[in-house]
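Some notes on the structure that comes next.
Note that one protein chain of the assembly has been removed; the remaining protein chains are unaltered in position.
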Amino acid sequence: MRRSMLFMPGNNAGMLLNADALGADSIILDLEDAVSPEEKDSARILVRNALKYLNYNNCEVIIRINSIDTKYWKKDLDEIIPLKPNLIMPPKVSCAHDVQVIADYILSIENEHKIENETAIIPLIETSLGVENAFEIAKSNKRVKAIFLGGEDLTADLRCKRTKKGDEIMYSRGRMVIAARAANIDVYDTPFTDVEDEEGLKLDCEFAKGLGFTGKAVISPRHVMCVNEVFSPSKRDIEYAYEVMEIIKVAKEQGKGAISLHGKMIDAPIVERARQTIEMAEAMGGVI
Amino acid sequence: MSKIVNSLNEVIKLCGLKDGMRISFHHHLRNGDNVVNIVMDEISNLGYKNITINASSVFDIHYPLIGHIRNKTVTGLEVNYMGGVVGREISSGILDVPVEFRSHGGRPSDIETGKTPIDIAFIAAPTSDNMGNCSGKYGKSACGSLGYAFADAMHAKKVVVVTDNLVKYPLYDFSIAETYVDYVVCVDKIGDPSGIVSGTTKITKDPVGLMMASYATKVIQHSGLLKDGFSFQTGAGGASLAAAKYLKDLMIEQKIKGSFGIGGITSYMVDMLEAGCFETLMDVQCFDLRAVQSIRENPKHKEVTASHYASPTSKSAIVDNLDVVILGATQIDTNFNVNVHTDSNGYIMGGSGGHSDTAAGAKLTMIVAPLSRARLSIVVDKVLCVSTPGNTVDVLVTQRGIAVNPLRKELKDRLKDAGLPIVDIHDLKNLAESITGVPKDIKLGNKTVANVIYRDGTLLDTIKNTL
Partner (left out) sequence: MKIKNIAVAGTLESNDIYVQVEPNENGINLELESIVYSQFGEEIERTVREVLHDFDVKNITIRLKDRGAVECAIRARVETALKRAKGVDE
């Protein structure tokens, strides 16, 4: 279950200690923008050790490496891949080829270390070219499990201001969702950057959910709870999901090919959504 | 007629101070206090020796006490809380006789029953008239409630009001009545306002603290106590305040009308009062400007005496009617005993304050603390000092799990059913140590530097000197 992804600065020893206790479904240990050029080596080694010695059992671990146009990305992967993080997040991905270059290098490291477990990839799309190529990026490699929209850098590329309302990234958001769903993978929305504005965060989350995003990245631990709440199925959604599964069972027993619930035909996509909802509900337990 | 005396020098002589007597102070001016220092300077200059000080708390600003102890002006100390600067020296053994630590409820009780009789009480008062009707609510050094000063005023043999804001008679909105006061002295500054109260207390921005606060609120929510008539107390630390904020939002959402909030009042408690979460705030101490303003202006925000708040020998006290209290800890052991007197190296830097009183009285006592601080687990096998006994502590909330005292099986089941991460306290300790490593035990000396007197008068623990 991945509703929230929390960015954590990779060179901060204190934050790495508690990264997995902040309620986020996934943590993004950041070797890129959160780390100055002089400290890239330091962050890399610290994150590697964190993966090795701290048991991040309660959450998924994502590493944001440096982009492939820097001198750091290969060293990042050299240190990290042997520790088998769940996902790598390459920034500034603009085309399928970018993904391929990274996937190939990851594979070479895995072969060298005889690693079976496959680290997945979640490309961060934050350039106009990237948005334009969203679908091909989404289906470029079987390691790609989701795509993630980076609004801040994107608006720089679009030559416009980044606003809370987000009109300027409206198209990009919609495009990302379509690309991801067409490729049958998940899709994540850009973080809300005003740490203090709780109302604004909620509106932004609800908007993203309304568009079909799977979840949202956050830059502050204070935003995690809201994101988790908004992107969790509601009580009604869960009740409905159980009703769907029940009625399908009934249909099977009665030998019916098609069945309706509350006046609506229940077809395969609805059953699948119900199944996913129940899975999420069970993963959440009683507490969000 | 006037009780005004022109100088501290004069008033000390008028009160008939003698070597070996006991004098008292309250701590409502906190780390901005000037009064203890100027009174003690005068007493020292006049050559008195072997004075015992009973101060409800001693803060870092009172470091000159160290000099007075070294030259034997002061040979006895009784407090409810001691800051780290003076604490460190006490821990090294500069006093021949152990410090007596009491709680905020135990101190007025012992003053009233004569266990610690006060010869002269010095009452720092932000505003007073010439006959000694005084208050903490007004004046440039306003501190709000004078809760801890009442027992002193009512039971000391001689009572001196020390103020920096003299007003015309009568100060009709008085807290302490002239009937208790012998003399009034006016000085330039009784304290520094910025040290007396915080401009604003702020909830923590630390994500771990917020996580703890969030869990704490959920525990309260599922405890069965959060319903109309609910009463609550929380500390002034960042995570405690965050819990107050979350609780307020929850109470408003669920339309719960509580009865009272007590403490230690901060702007967050004032927010709760103004939002209608409580009928009243019972205030024994104000922590920030908003609390001071509220106690001055809002008739629902009441000053209460320390005895009323927490004395075990009053006919009844507010803590006995309290539903939930949120407290901190430097250490907690696997029997839920809590240490708030010393740090992990055994240096004195705290004290019970109202900790043991509220823990004894509240239906639900919650300790909210991070699982470890700077590589040291909060959960230990044995605390360096028992400040509050484990049988009065119900729940430990950390960012990595919640432990419930085995004495509260029903509560534990409730919280587990609600889906909260309930773990055994031993498992929490092991989890902490799996991250931090296992620390070497601290070695302390053989000299007792402090006695921890529980609210029932018994000796709860002793604190040994550091090496």
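The letters A and B name the chains in turn, as written, and every chain counts its residues from 1.
Criterion: contacts are C-beta pairs under 8 Å (C-beta built on N, C-alpha and C of every residue); 3 or more make two chains touch, one makes a residue touch a chain.
Here the structure is a predicted model, which is why all the values come from computation and not from measurement.
A.B. asks: Any idea which of A:L17, A:L158 or A:M284 touches the chain not displayed?
C.D. replies: That would be A:L17, which touches the missing chain.
A.B. asks: Have a look at B:T116, B:S344 or B:N465 and name the one touching the chain we're not showing.
C.D. replies: Only one of B:T116, B:S344 or B:N465 touches the chain omitted from view, namely B:S344.
A.B. asks: Going by the touch rule given at the top, which residues of subunit A touch the chain that is not shown?
C.D. replies: Residues 12-14, 16-17, 41-42, 45-46, 48-50, 52-54 of subunit A touch the chain that is not shown.
A.B. asks: So which bits of subunit B touch the chain we can't see?
C.D. replies: These residues touch the chain not displayed: 344-345, 373-376, 435-437, 439-440, 442-443.
Definition applied: only the chains that are shown with their structure count from here on.
A.B. asks: Just give me the whole-number Å value for how far the CA centre of subunit A lies from that of subunit B.
C.D. replies: Using C-alpha averages as centres, the distance is 46 Å.
A.B. asks: Under the stated contact criterion, what part of subunit A meets subunit B in this complex?
C.D. replies: Listed in rising order, the residues are 17-18, 21-23, 54-55, 220-222, 225, 285-287.
A.B. asks: Any idea which subunit B residues touch subunit A in the complex?
C.D. replies: Going by the criterion above, the answer is residues 205, 207-208, 210-211, 214, 218, 399-400, 417-420, 434-435.
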